[in-house]
Every structure is written in C-alpha cells, then in structure tokens.
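Contents: one structure, followed by commentary.
Every protein chain of the complex appears in place save one, which is left out.
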Amino acid sequence: MSGNSFGRSLVVTTFGESHGPAIGVVVDGCPPGLEFDLDFVASELARRRPGSSKAVTQRKEDDLPQLRSGVFENKTTGAPIAIEIANTDARSKDYDANKNVFRPGHADYTYWQKYGLRDHRGSGRASARETACRVAAGAVAKMILKKLCKAEVRACLMQMDDIRLAISDWKLVDCNPYFAADPESIDKLEQRIEQLRRERDSCGALVYVEALAVPPGLGEPVFDRLDADLAKALMSINAAKSVEIGAGTKSVTQRGSEHGDEMKALGEFSSNNAGGILGGISTGQTITAQVAFKPTSSIAQPRHSVDTDGKPTQVTTKGRHDPCVGLRAVPVVESMAALVLADHLLRHRGQTGLIDKRFS
Amino acid sequence: MSGNSFGRSLVVTTFGESHGPAIGVVVDGCPPGLEFDLDFVASELARRRPGSSKAVTQRKEDDLPQLRSGVFENKTTGAPIAIEIANTDARSKDYDANKNVFRPGHADYTYWQKYGLRDHRGSGRASARETACRVAAGAVAKMILKKLCKAEVRACLMQMDDIRLAISDWKLVDCNPYFAADPESIDKLEQRIEQLRRERDSCGALVYVEALAVPPGLGEPVFDRLDADLAKALMSINAAKSVEIGAGTKSVTQRGSEHGDEMKALGEFSSNNAGGILGGISTGQTITAQVAFKPTSSIAQPRHSVDTDGKPTQVTTKGRHDPCVGLRAVPVVESMAALVLADHLLRHRGQTGLIDKRFS
Amino acid sequence: MSGNSFGRSLVVTTFGESHGPAIGVVVDGCPPGLEFDLDFVASELARRRPGSSKAVTQRKEDDLPQLRSGVFENKTTGAPIAIEIANTDARSKDYDANKNVFRPGHADYTYWQKYGLRDHRGSGRASARETACRVAAGAVAKMILKKLCKAEVRACLMQMDDIRLAISDWKLVDCNPYFAADPESIDKLEQRIEQLRRERDSCGALVYVEALAVPPGLGEPVFDRLDADLAKALMSINAAKSVEIGAGTKSVTQRGSEHGDEMKALGEFSSNNAGGILGGISTGQTITAQVAFKPTSSIAQPRHSVDTDGKPTQVTTKGRHDPCVGLRAVPVVESMAALVLADHLLRHRGQTGLIDKRFS
Partner (left out) sequence: MSGNSFGRSLVVTTFGESHGPAIGVVVDGCPPGLEFDLDFVASELARRRPGSSKAVTQRKEDDLPQLRSGVFENKTTGAPIAIEIANTDARSKDYDANKNVFRPGHADYTYWQKYGLRDHRGSGRASARETACRVAAGAVAKMILKKLCKAEVRACLMQMDDIRLAISDWKLVDCNPYFAADPESIDKLEQRIEQLRRERDSCGALVYVEALAVPPGLGEPVFDRLDADLAKALMSINAAKSVEIGAGTKSVTQRGSEHGDEMKALGEFSSNNAGGILGGISTGQTITAQVAFKPTSSIAQPRHSVDTDGKPTQVTTKGRHDPCVGLRAVPVVESMAALVLADHLLRHRGQTGLIDKRFS
C-alpha cells in the first residue's frame, strides 16, 4: 500500500531507484489480444530521455525498454506486462558531498523523516528518473485507448517562466526540445534556457494536455471522478504544484450563465469550460487540463540548509540537471492522463458493458 | 469499485440520493478507544447546512446525524462508524419539468450516457447534498487527527467572483455565511450575492485550506503522494475546477533560487512555497492548498440545451440553489483534507510505526 | 481497510452491531438498468431469519430490508445500493453477566486484545447477525448473475454432526429448517437437534454449494483465482473452519490419472474433480465447494474461562442461540458465493469485454 501502484482496473506498479541497477514497471490488467508494439514504447521513452539536447540534463541513458512478460507472439496475453530499463550512466559520487545534507526543495528531509534513512544517490526513488516507468506504462495505455475507442492523448508546453506559448502546430511538438506547439516561441525559449544556465538557476513551466475522442461515460461519480483521478495522476508527477481542468481557476470570475456549456445537439456543446467532464464523467468533448511545475530544485548555486544533525550549512547541488524540469514532464503528463483514461475505460466497461456496443 | 469509497487505511463510503429517503456514510478503519463526539459531527454538519442564510439555498434540512454503529459507551470500537442523515425537505416536483432535459453545466447528460438512465430528482447522486456525508466523515477524521497528532485543518473563503479576501481573522470564519476571515469583505460579499440573485446568475469562488501541526513523514512517494491525494480529494468535490498546493501555479514564474525553501534548522524553513509537502511527503510545516469552484450551474434564467431525443430546447432551472456553491464548499474542503491526512497518518503508522514514539 | 468491505468490481460494505439500532449494507458497482426486486431481497433474508423454527435461535426479527439508495423507478441506477435492517428484538441484558468474561470459542478475547475494548452485547460486530447484510447483498449479486449470464447459485446441508445427507431433491431445501435436500434425513436431524437442546450442547455442519451455468473465463490467475476468492468468501463466514473446492481434500489420495478431468468436446468434461475451476478460472462446468462449520460456541452449560483481570471463572452462555449454527449458514454460503461470481463476472468483462458477445 506504500503508494507505488496506480489505477484500479489497469494497475501500474513501478520500482527502482535513480542509481540502482535498473528501474521497472508492471502493468496489470491489460486486455488480451492487443498488438504490442515495443518500438512504440521505446519511442515514447526517447521523448523524455535525458541527454537528448542542451535544454535537459546531460546524463546519458539509452532507456531501451526490456520486455519481461505479458506478451506472446506480439500479442498481449492478459498477464502482467513487465518492462525494465537499465541504469547505465549513474554517477553516484556526484552526490556524496550532500550525503548528510538536505537539499532545499528536495525530498531529502522528508524521506529521512519518514523512513529514518534515505538513498541519497541521485534522490533514489524520488528522482524524476522514476517517471520513465510511467512513460513506458503510458505507452501501453495509449495502445489500449487506440484499440478500444480510438481516443488520443497529447500534451505540449503552454508556458515556461513568463513566456506564454500559442498552441498552433501540434506537429511541431516532437521536433523541439521544448515540446512547443508554437514556432514563434522556440528562440525565446532557447535564450531563456541559456540565461538560466549562465545564472545557475532554473524556472517553472505550465503544461497543457488534452484527450481527443474520449467516449462519454468515463469516470465514476463522487470520489473516483475522472477529473479527480486526473488531478491525482498529474499532481503525482515530480515538481507538479497545480492542476486545472477545463476553465480551471478562471472559473472563479465567470458567471454561471457564461461557464455552463450549452448544448446544441446530443454530444454537441457551444463551449467547453467543463474541459470535457461533468459530474466527474466524460461528456464526449475534448478533455482539457493544465499542470504547473515548479522550477528545478537542483541548482548550481549555494543555498542555506542544515545537515542531519541540524547544523546550518550551505548546499550547492552538483550532478547534471534540467534548467526547467517542466519540459521533460510533457511526455509524463501525457502518460499519466492516458493511464487514467484507460483505467476508467476498463472500469466503465466492467460495470456497464456498454463500451463494446458503442466503440468496437 | 464504482468510486463511492475513498481512502486506504481510513475508508469512507457514502450512499444516498438528494431526493431519496436518506443519505449516509460508513467510516471504516477508525482507531478504537477514541472519545466519540456526536455533537461535534452535528456542529460540523450545521456549518454546511442549507437554509441557514440568505447566501445559500433555501432548502431546509436539519441534517441531524443518526449514529448507526461503531461507537459503544461513547468510544469508537474499531468497527465501522455508520452515520445516516434523513432527507426531509426534498421537493421532487421542482424537477419534473427538466425530467427529459439536460441542464447545462450539470451531470444530467453524462449520467444518462454512462448509465442509460438517471434519477433526475435534485440531481440524485450528483447533488451537492452528498457532501454532507463527507462532512460527517471529516468530523471523524478531525477527531483522529486531534487525538493522534494534534493536527488541525481549517479553511476559509479566499476569493468570490473578483472579490479577493484577506486572511486576517480566523475566528470570524464561522460567524458569517461566507466563511470569510476578512472583516472588510462581508458587505461586498453580501451585495454581490444580492446582485446575483437579482440577475438570476451565479459566480465562482476560491477556497483556501491549511493543516497545522501535521507531523513530518505523511504521504507516500510516487503515486500516493500527500499532495496527489489532496488534489484528488479536493477535485472530487462538486464544482471544483482546480487545485493548487503551496505556491501553486505561481511557481511557473518563480526561479529555483526563490521557490526552493531553505532550511534554518531541522524542521525550520525560511519560506513555504512547497506548501508543507516535498516529494509527496509532509515536511512538518503548515500544509497549504487552494481550490477553485465554478459558478453554480443551476440558475433561474433560460439556457439552450437539448432533450433526451436531441431536440433543442430551453432550460430554466427551478428549485432552490446557492448563488455561489463555492461558499458552502468551505467545510467540505476542510473535511476532505482532514480525511486525506488521517488516512495517511494511519498508513504511515502502519508501515513505519514511528507515530506513537513521536506524537503520543 | 478495516476489512468490512468485500469485492473489487462489486464492492460490498457492511456495518452495524447485533444490539445496535440497525445493521446495513452498501453494494457499490452494480450494473445500471437492472430490474430491482426488493421482495426477492426480503425473501432471501427470510431464509436465514432467526425465530423461524425450533431448530434455530428464538430471537424474533422481521428482517425487512429498507432500501436507502441506488434504485429509481424499480431499476438500479449504477449508484450504491444501500439496504438497512432494523434490530428490534435485542436483549442486551442477557449479556450483562458475561460483560467482563471471555466466552470460550467466541471473539470476546480477541476483540478485547485487538481494540482494547469491546461491545459485549450479543457479540456486537462478531455476531452472526452481521450475515443478514451479506444475504441482502447476495440477493443483489444473484440478480446480476441471472441478468448477465443466467448463472444460479444454490446450497444445501451436506452433513450435520455425523448425519450425512444425500442431495436428491433441491425443491425440498426451502421447505425444511435444515436446508436438507434429502427427505430421508429430516427426522434424524430433528431428533438430533432435540437431543442437543436437552444436552445443552451444539454440533457442527457441512454445507455444500454449487453454481450452475457459470460462463468459462471467470477468475484471475495467480492470487485472485476464483477458487481462492471463494475460499476467502466462505471462510469469512462466522464459524467456518474449512473450505474445499471440487474433490477437495479427497484429491490427496487420488492419482493424477484419476483426478485430472478429461475432455470429450469443447466445454464437455468426463468428470468434475476440479469443481469447475482450473488454474483459478472457471471452466464452464458446475462450480462445487463445501464449507465446514464448527459447533455453536454459545451453549447453556458451564465452561472454564477467565475474566478481563485473568481471574479463572465459569461461563454459562445465556441468550438465545442455534444448536447448530451451520444450518442458517446455508443462505449465507449461497450469498458469499454469488458475490464472488458477480464480482468476477464484472472484472472479467472489464478486462476482456467478451461477456456481452457471449451472453447477452
């Protein structure tokens, strides 16, 4: 129950530390008979892989997914799908200096308080490296969504620091290290990253995610609402500080006569302030959400902190880090949203059995 | 699995429709031997009770909690605590007009799509009335927190429409129908509510919640992070559209050198951008969050919609409703936050066993 | 997590003590649109109702189910179905004598050890009265099985004390207080019960249960095997001491060449030593199991025990009890088996989606 599993019908369990021999994920509950595409899993992992550009950490990892179980003759068997990813470029010694020191903004202090000890090498379990497992699982979720209801999830950068982006060209997203859908923004983003490296500082980011062609009826009333489960899934990503659905915080200053989306026909709405979810259940409209990420906590300038004895000290985080951790969060956001949708698709089919009739 | 239960170690299950004979809640996993205060449960329910002021719906309900099990000689026994609340002032006929019509901003359409039928009387299960059960459960959670670690949860109105409130006087919160902690704001809020009634419209609100004296170590890494579970709990409240933890969305434009809270001593921080949570685990600082609520969807002016045959029509929601549903959400926000903390307190004690040594 | 809920897709939660105001059950996850038959629930409850014959406890309870939610215009809505049953004939004073004494064979001592206190009135939560809630939930499960796959669950008495029964006439089962399907046995059973009353003693029983027309494919490999979940469900019934599936313990002395059921055609087997389950998954054959129940612990003769101070004493259990608690367990066994099958039916449909195609 220690919180390393996610989902009810499609259950994902991750394991592994940043500097251990490997990290891995088990996806349980996948429908049988699905065409399994390991290359797709690899390509998804490549999207968040470190060392791929100047904009991100220079740690070099191939992140090649090794399939351990759940697939036979290229088809899912219904058994748990286990995928492992080796750690090859860990540099534990980078972290020895801070072995007994709590890095500001990191989980060092809380792990130490919770467990009485911690794996200080590269943040151990708290490392963003764990999210690679989520991306591998998310790839499976995307296969399920595509097969069962042709739904598609995609995300892009909405804002970095004070640079607001347009969402004009989705094809651009995978052609730049910023996951930007706005051609105008690339130069500005690049300059800002350079500036941050010079200033040995970091900044935050806002990520937008949407799910297209999601059938109506997904999500459970009351606690396991689709928006509630999305909020949990997205807030569980390292460095996330807020989650908004549809009009989000803007709803506060809207009037009911403005916010409430009117209907023109069954499944046809005049607007989408709801973000595709009403009463916790999908409407059939595009599901929209945005997630705010705090600036990377690991920065190469001295910060005040204390050691495990409470003695004041200064910490300068060495190691190789992203100036804006929110950038590489984009594929993770996509993956977590896909996992929530696939899970609820199976839950919905279990209780109501309607899925088949409508979608296959 | 239909999503009417919440929590892992402290499991809350609610039942009942707005216009059924009664609503109720079962709280399973409560520690034994706790002094059980039914009057406290009643007083908590009174805080969100309808009909208590001009600012809220005029539906009149006593909302007296009827204890069914789990308590013997005023002490919790460790058995499930069941509490029932009667529905006495339901006016189902108010809803007959919209029986086959989908009200904009409501769950009518999504329930109909998910289940193929719906209880149209007062929104049935989707009614905010269900939140009374959460408040009753939240009262139990508050008893647990108080007893095991003296933690306290409190919430207040932060913004209504464009009226921003100060948080200056917590004693004021339960002395005004707006749950405002800002004496200056009362008149403005009252006038805005009057205006909305005149305009037959509604507005949104922003609610602030904080948890004091929460021990460090609560929350699980990876998926069941304390902030992730708070995000789910708060987003699961009717009409919620966004959840922010600590600096929240503001983190996007912060620098790492500004956001990362420095430490002065063990458990002593120079700031609290983290909102009392690092790596998904409590730091021991005050936990802070805010929730945005959309404007009430039920407004007494004609809106475009369609009926179950897809025929365009106009809907004017009769019935008795809150001009700003976010106001009465304040005690619900408190309750959901308390449930998450109590659940994680028991989870943490189960895995690490440290609680006792430190806190009692 | 305190163990008062059961099931994954169809989740049952019970509450209430033997001598509290009422007991109740919440069934969450029921498919929507099912014809709901409250009279059927009542008739199922009547089968295990106390006071119905000389063979059972003389406590008089109407056990009329009061529906609280989940049904609208006689159809299930998909919302939690809550059913309450009042306690009307509790005689708490019967138990005052043993307030501080641990009755042999009862949960008195273990509850006291676990919780540090206990509700001594009629065993509180540990009372067989709790099983009424399981029967109410089982009735819902039977409705689901009947509707989705026409499966049927039935149970009868197989042995009482050393009286072995034939299973020759299922129509007889509900026409005698022993749930016997063997006309020859009635007199012997009646005489044995009389004898036990004279001797102020009790005896055990063996209950047989079978499920007909269960589709193949139900059950999950590895841990949530259909037989494993049946074992848990049946062993969770008060006084159960063993569970056997198919050939059960007899398998120990069988040869592989005898035990392994040969196939004659798809879904057609030459024998059924497996009890309709292979590898934890249903074969499509009749599912068979048997449950052993210990003799009633409450007997009206003095027994050695100690009080809460450890002082040796003698206990004579007053109150009204069944000479053979295994008899009234028959409808409970049926109900628990039905709940397991309905739960797995929905789980199977969720993951594979095959149900519809095959059965509706």
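Here the chain labels run A, B and C in written order, and each chain numbers its own residues starting at 1.
The definition used in the following text is that a contact is a pair of C-beta atoms (placed from the backbone, for glycine too) under 8 Å apart; a residue touches a chain by one contact, two chains touch by 3 or more.
Predicted, not measured: the structure shown is a model, and the values here were computed from it.
Annotation: of C:138, C:204 or C:331, C:204 touches the absent chain (contact as defined above). For the chain missing from the display, the contacting residue among C:57, C:98, C:296 or C:335 is C:296, taking the whole complex into account. In the complete assembly, the contact with the undisplayed chain comes from C:278, out of C:132, C:155 or C:278. When the missing chain is restored to the complex, the residue among C:99, C:150 or C:241 that touches it is C:241.
By the touch rule set out above, chain A reaches the unshown chain at residues 1-5, 7-11, 13-17, 20-24, 26, 28-30, 32-33, 66-70, 72, 75, 77-82, 84, 111, 114-119, 124-125.
Against the chain not displayed here, chain C makes contact via residues 1-6, 8-9, 14, 102, 104-107, 109-111, 113-116, 125-126, 130, 159-162, 201-206, 216-225, 227-236, 238, 240-249, 251-266, 270, 273-275, 277-284, 292-299, 301, 303-306, 310, 312, 326, 347-348, 350-352, 354. Residue-level contact of chain B with the missing chain is found at 1, 8-9, 29-32, 78-79, 148, 221, 346-347, 349-353, 355-357, 360.
One rule holds for everything that comes next: only the chains that are shown with their structure count from here on.
Most remote from chain B, judged by the distance between CA-atom centroids, is C.
Centre to centre, using the average C-alpha position, chain B and chain C are separated by 38 Å. Chain A and chain C have Cα centroids lying 45 Å from one another. One finds 26 Å separating the Cα centroids of chain A and chain B. Touching of two or more other chains is recorded for residues 1-5, 8-9, 14, 111, 114-116, 125 of chain B.
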